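Here is the structure we will look at, set down as structure tokens.
Removed from the display is one protein chain of the complex; every other protein chain stays in position.
Chains here go by letter, A, B and C, matching the order in which they are written, and residues are numbered from 1 within each.
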Amino acid sequence: MDPQSIIARRVALELRSGDLVNLGIGIPTLVANYVPSELKIFFQSENGLIGTGPIPEQGMGHPLLTDAGGRPISALPGACTFDSAMSFGLIRGGHVNVTVLGGLQVDASGHLANWMIPGKMVPGMGGAMDLVTGARRVIVAMQHAAKGKSKIVQRCSLPLTSARPVDLVVTDLAVIGLAGGRMTLMETAPGVSVAEVMAVTEAELAIPDKVPEMKI
Amino acid sequence: MDPQSIIARRVALELRSGDLVNLGIGIPTLVANYVPSELKIFFQSENGLIGTGPIPEQGMGHPLLTDAGGRPISALPGACTFDSAMSFGLIRGGHVNVTVLGGLQVDASGHLANWMIPGKMVPGMGGAMDLVTGARRVIVAMQHAAKGKSKIVQRCSLPLTSARPVDLVVTDLAVIGLAGGRMTLMETAPGVSVAEVMAVTEAELAIPDKVPEMKI
Amino acid sequence: MRSVSAQEAIAMIPNGASVMVGGFMGVGTPERLLDELVRQQKSELTLICNDAAVPGKGVGKLFDAALVSTLTASHIGLNPKIQQQMMANRIAVDLVPQGTLVERIRAGGCGLGGVLTPTGIGTIVEEGKRRVDIDGRSFLVETALHSDFALIHAFLADYLGNLSYALTARNFNPVMAMAADTVIVTAEHIVPVGVIAPDHVMTPAPLVDYLVANG
Partner (left out) sequence: MRSVSAQEAIAMIPNGASVMVGGFMGVGTPERLLDELVRQQKSELTLICNDAAVPGKGVGKLFDAALVSTLTASHIGLNPKIQQQMMANRIAVDLVPQGTLVERIRAGGCGLGGVLTPTGIGTIVEEGKRRVDIDGRSFLVETALHSDFALIHAFLADYLGNLSYALTARNFNPVMAMAADTVIVTAEHIVPVGVIAPDHVMTPAPLVDYLVANG
């Protein structure tokens, strides 16, 4: 299985029926593909929609029904639309049960950096800071390392997205929890050993006696 | 003409086509009766309506279409409804062109007291404080005196409604302006002399050389 | 969202709970829930609502039954019952300008700590509050309000919990539906999913915890 699918499949297992969920762009967007159809999840698009559906068939998209990237999407029965004040009221007000976001770095205290690399072009934080600050549960979905460097670091060198620590990090190699304010290795990806995870993890990681394999 | 009609008729002359207008309860409510039909005024009811119409005919009222006192009203074509956050966003945000409110006292600096009498039962300020603070133009419509005591006082003894001075006071005896922060007698009611107004006005009043009579 | 009876819904509310109730002079108020609060004699309530309505109507019923120990509202002048209870020190009343009240509730629902408003500056409403000056203008810090429960009345509710409101019965309902831990809704009409067009939903389904079923 490719790394992105591993991550998206594993994150999908975190969602519960009735949850209002906001998925960031990139790997997080893929999570929707792996949610069992019997689960009733409300997906929010922060440009003003709850109830996003799959990409419409050729010729059926509407220019006024788009995702946060401006691409045509569809809406499920029971969908609703709203303005940006309401959209971020939902986000900052703790009404979003789970947000899944990409990351540049997550550090040992759970801080996420995912919006700027000083010296490079700055895309802007968009809704990321509100999502990390306000969502009830924040899950980071990202590759464990990039260009041979661990993205799970002892302390973020990049500007933080929020002072609020994230709750869970899911990578192509591991699931890392942050309960009690401590980074703990909770699961390894299929065929990946604890030693292999530790070798590509810069942050100090608590290792329980038993670390199960991801069930995906 | 009875005192209330004098006041309401005179205030109606202050409204301009296209104005968004909020009328308080009591005498201010009567103002709507004297607006010429060719004037297109938007009347707001702060419980969530722009475009209030006359009291519906017997048997035509709807329990979910009411004024701020809970009484059935009608709505004109082009009316719109909204929640209380929007209603007071309009009020505090300066989108209401004119508010007409009753008063207990107005003082020489234009401060209005209209919401409580210490030691008596306190009804609460409702929307009055937001209206006086936020409306572009505040007109007080009230009797000049009550129980022989002037309601136009040098300094309010009752708790203020807002630190923002009102723009115009219309009574059964006079029109009093507050341009330049000074109380000025602008008009007298039909058959009322300047001396008669001064005799029942506690506040210091600038008297121009010529004080015209209200044209109502 | 789960559908429940009015009895089950109100049974979840303990004595002493803080409760927001939608409505404006009893218009847009969930009367069935108020009747049930009275029937179950839930007492010592901290009530947040726009006004005290009138005896026998809307939240007025709660004062008739003397169930409220603390009230935050903008207007109570048309309910002599609450005036009597105030005089007898049987209820604590915090009067808040209406625009400030709705913004404080909205702030609570939207994850804001509060808002900065010019309303109340230079009046007794300012007492005990912080000022923040911005570009030479003064504003009061008005803090967010949140509650344990919100009792909401909608016009239409679909099976998922999407809500819309009618005419002047909207008032405080959509704002309160965001500002409580548990949101309980009655609706004039319960309709299938899709009957309320997406653009006309005023309270999204995920905000609603319990919808009171018909009958």
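The definition used in the following text is that a residue touches a chain if its C-beta (ideal position, glycine included) is under 8 Å from a C-beta of that chain, and two chains touch if they have at least 3 such contacts.
Not measured: the values here are computed from a predicted model.
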| item | value |
| --- | --- |
| Residue of C:11, C:87 or C:141 touching the missing chain in the full complex | C:141 |
| Contact partner of the left-out chain, one of C:118, C:161 or C:204 | C:118 |
| Identified contact with the non-displayed chain, of A:36, A:126 or A:190 | A:126 |
| Chain B residues that touch the omitted chain in the full complex | 18-20, 42, 49-51, 75, 77-82, 85, 88-95, 97, 133-134 |
| For chain C, residues in touch with the removed chain | 103, 107, 110-118, 130, 132, 134-135, 137, 139, 141, 143-144, 164-167, 170, 198-200 |
| On chain A, residues whose C-beta touches the chain left out of the figure | 45-49, 62-66, 68-70, 75, 81-85, 87-88, 91-92, 121-130, 133-134, 159-164 |
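Just so it is clear, only the chains that are shown with their structure count from here on.
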| item | value |
| --- | --- |
| By count of C-beta pairs in contact, the leading pair of chains | B-C |
| Farthest-lying chain, centroid of Cα atoms versus that of chain B | A |
| Between chain C and chain A, distance of the C-alpha-averaged centres to the nearest whole Å | 34 |
| Multi-chain contact sites of chain C, meaning residues that touch two or more partners | 106 |
| Multi-partner residues of chain A (at least 2 other chains) | none |
